[in-house]
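A single protein chain has been omitted; all remaining protein chains appear in their positions.
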Amino acid sequence: MNKVVSNADEAIKDIEDGMTLMLGGFGLCGLPEKCIAALVRKNVKGLTCISNNAGVDDFGIGLMLKKRQVKKMISSYVGENAEFERQLLSGELEVELIPQGTLATRCMAAGYGMPAIFTPAGIGTEVAEGKEIRNFNGKDYLMELAFEADFAIVKAWKGDTMGNLVYRSTARNFNPLMAMAGKITIAEVEELVEPGELDPDHIHTPGIYVHRIFKGYDYEKRIEQRTVR
Amino acid sequence: MNKVVSNADEAIKDIEDGMTLMLGGFGLCGLPEKCIAALVRKNVKGLTCISNNAGVDDFGIGLMLKKRQVKKMISSYVGENAEFERQLLSGELEVELIPQGTLATRCMAAGYGMPAIFTPAGIGTEVAEGKEIRNFNGKDYLMELAFEADFAIVKAWKGDTMGNLVYRSTARNFNPLMAMAGKITIAEVEELVEPGELDPDHIHTPGIYVHRIFKGYDYEKRIEQRTVR
Amino acid sequence: MLDKEGIAKRIAKEIKDGYYVNLGIGIPTLVANYIPEGMDVVLQSENGLLGIGPFPVAGEEDPDTINAGKQTITMLPGSAIFDSAMSFGMIRAKKVNLTILGAMEVAENGDIASWKIPGKMVKGMGGAMDLVASAENIIVAMQHINKAGESKLLAKCTLPLTGINCVKKIVTELAVLDVLPEGGFKLLERAPGVSVEQIRNATAGKLIVDSDIPEMVV
Partner (left out) sequence: MLDKEGIAKRIAKEIKDGYYVNLGIGIPTLVANYIPEGMDVVLQSENGLLGIGPFPVAGEEDPDTINAGKQTITMLPGSAIFDSAMSFGMIRAKKVNLTILGAMEVAENGDIASWKIPGKMVKGMGGAMDLVASAENIIVAMQHINKAGESKLLAKCTLPLTGINCVKKIVTELAVLDVLPEGGFKLLERAPGVSVEQIRNATAGKLIVDSDIPEMVV
């Protein structure tokens, strides 16, 4: 049950052109930055990326956009990224924007073996186009399908060699949901410990969902909007 | 934001005849035993109880069955209870048996504002009778509706005065799901602490879902099947 | 006429003791500064936090602790962290008592547009569509007039919608208005020094003025 790989390059070695990836993080917070760097190094192309945001110009998924590795982004919010906007407006990049809660719940649905969920988000808007609408108790809901992803790549604070994960503060965000949803799930962690060192009551992602884990060194953890009192 | 009430009797004082209650616990583990005792004292009648099990003859929901307070049980497993079986076979008690995962997920759906979920559990069985079946990717699923409950009553290990809850070991089970699903949610805890004493990263039920909380004294925590090496 | 802080200050008066509140990006974020002392209010951040505290003091920024606007923040005692599915779960389940957000346009039937200007600007809806589809108590904080000098309170939205029939109240630099279930902007209060006539001129949608309109107390 030892799922440890030595580094990001080994973890992503079988990610191939044209695959669909989920990438955890909200903005630059809780981002699997080591795996993103390895994907940039590997220069794998034609990717579909499911991630709440598209990074900034020189960090996060923005680095992959700059190298034109991404064919399609599925996100809820993509501001803060000039190169992204350029590719989008020029038609080089396919973009599907979906509500943030829908994105989160479609990931969870995959991890919970539920093929579809119902949400009112997007009713009456262009998000509803072509989707089935269903009324429950007088309120309309969209039926949204679970996501599929060849790989889910997440960042946790601590993990053990069996793949159990603990996140820290708001760096949790989409990570536990995507961790459950990948056909193969890769976790990068700041601290890698032995089984028994994490409190079973406080594990956020049980190891059954995680296939590969490695310790990343020297996390940059860039801050997007530094605000102080 | 102080949600503290003094005891179980105060917590359940407005539970009335004919209401629908969710009760946490798996077997006798993680059972809101103080609130059940108060419901027995109050002798409220005609209840519909959503709970994975029906207790044993002299503990848990069994105590309410003995006093004929329960009109209908919605459960997944009801063995271990002779009085229950008697009332069921004699037709005094209405019983709806549903798969355990369906029960759990219908509670979660309520807490997540999702009117229905899809599960393959029960396809081809009498559980599917009268329910909508839908095929996704070649597999049949039942559409199951979110539960509604006037009150959800749960047992946690620790809680703070704002209603944040932490469960211990497998006493977690259905408790966090039901805590999210009640129109009014009552939590009984072994330790009641001040805000800030629980680690925000390790709260299982955020206080927004909890309306009343109290400290129970002298938990019996009866063991159903004592097994040793 | 109110400045942004004034709008935030006026909206803060809509908050009640014991409320869980979601504040959007922009003016709504400022509302946090004007919640009356002694009032117990918990702020939700849809990236997964209940209990937003003030910005950190310099040097204590934590890159792992941000709000939905990606700003560094602190947490108050009694905070809880959760994942994005639970965050929108509690929003959909109507556990959040009040949602305050910005808008580009609001229509007299409560429709709101806030996420896209076709061909010009596409940032995405973030959590706004989830919030407006589920919240029962939605206040929009915005300027009455856009930068091109056009009214943002319309008979019908012209931009792609974020949600329909959902906005209940609007606070602008000029006025406080209710959006009536049967349609129309009902004027409730004038900003200090602003006349009903000024508000009428700035409102393209149907404005309902029932009686004497008091000047707001901020």
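Per-chain numbering from 1; labels A, B and C assigned in written order.
By definition in this document, a residue touches a chain if its C-beta (ideal position, glycine included) is under 8 Å from a C-beta of that chain, and two chains touch if they have at least 3 such contacts.
Quick caveat, the model's predicted, so the values are computed rather than measured.
Colleague: Would you mind listing the shown chains in contact with the chain that isn't displayed?
Modeller: For the complete complex, the undisplayed chain touches A, B.
Colleague: Considering the whole complex, which of A:Gly25, A:Gly62, A:Gly101 or A:Gly207 touches the chain not shown?
Modeller: That would be A:Gly207, which touches the missing chain.
Colleague: Which of B:Val78, B:Ala116, B:Ala187 or B:Ile208 sits in contact with the chain that's absent?
Modeller: If we include the chain that is not displayed, B:Val78 is the one touching it.
Colleague: Pick from B:Gly91, B:Gly124 or B:Gly138: which residue touches the chain that isn't shown?
Modeller: Selected residue, touching the omitted chain: B:Gly124.
Colleague: Extract the touching residues of subunit B with respect to the undisplayed chain.
Modeller: Here the touching residues of subunit B are 26-30, 52, 75-80, 85, 88-89, 95, 97-105, 107-108, 119-127, 157, 168-177, 204, 221-229.
Colleague: Extract the touching residues of subunit A with respect to the undisplayed chain.
Modeller: Contacting residues on subunit A, toward the hidden partner: 1-2, 110-114, 160-162, 164, 180, 194-196, 200-201, 203, 206-209.
To be clear about the criterion, only the chains that are shown with their structure count from here on.
Colleague: Report the chain whose mean Cα position is at the greatest distance from that of subunit B.
Modeller: C
Colleague: Going by the contact definition above, tell me which chain pair has the most C-beta pairs touching.
Modeller: A-C
Colleague: Distance from the CA centroid of subunit A to that of subunit C, rounded to the nearest Å?
Modeller: The answer is 28 Å.
Colleague: Quick one: subunit B and subunit C, Cα centre-to-centre, how many Å?
Modeller: Measuring from centre to centre gives 36 Å for this pair.
Colleague: Could you check subunit B for residues that touch two or more other chains and list them?
Modeller: As it turns out, subunit B has residues touching two or more other chains at 112-114, 200-201.
Colleague: What are the residues of subunit C that contact at least two other chains?
Modeller: 49, 75, 81-82, 85, 88-89, 91-92, 134
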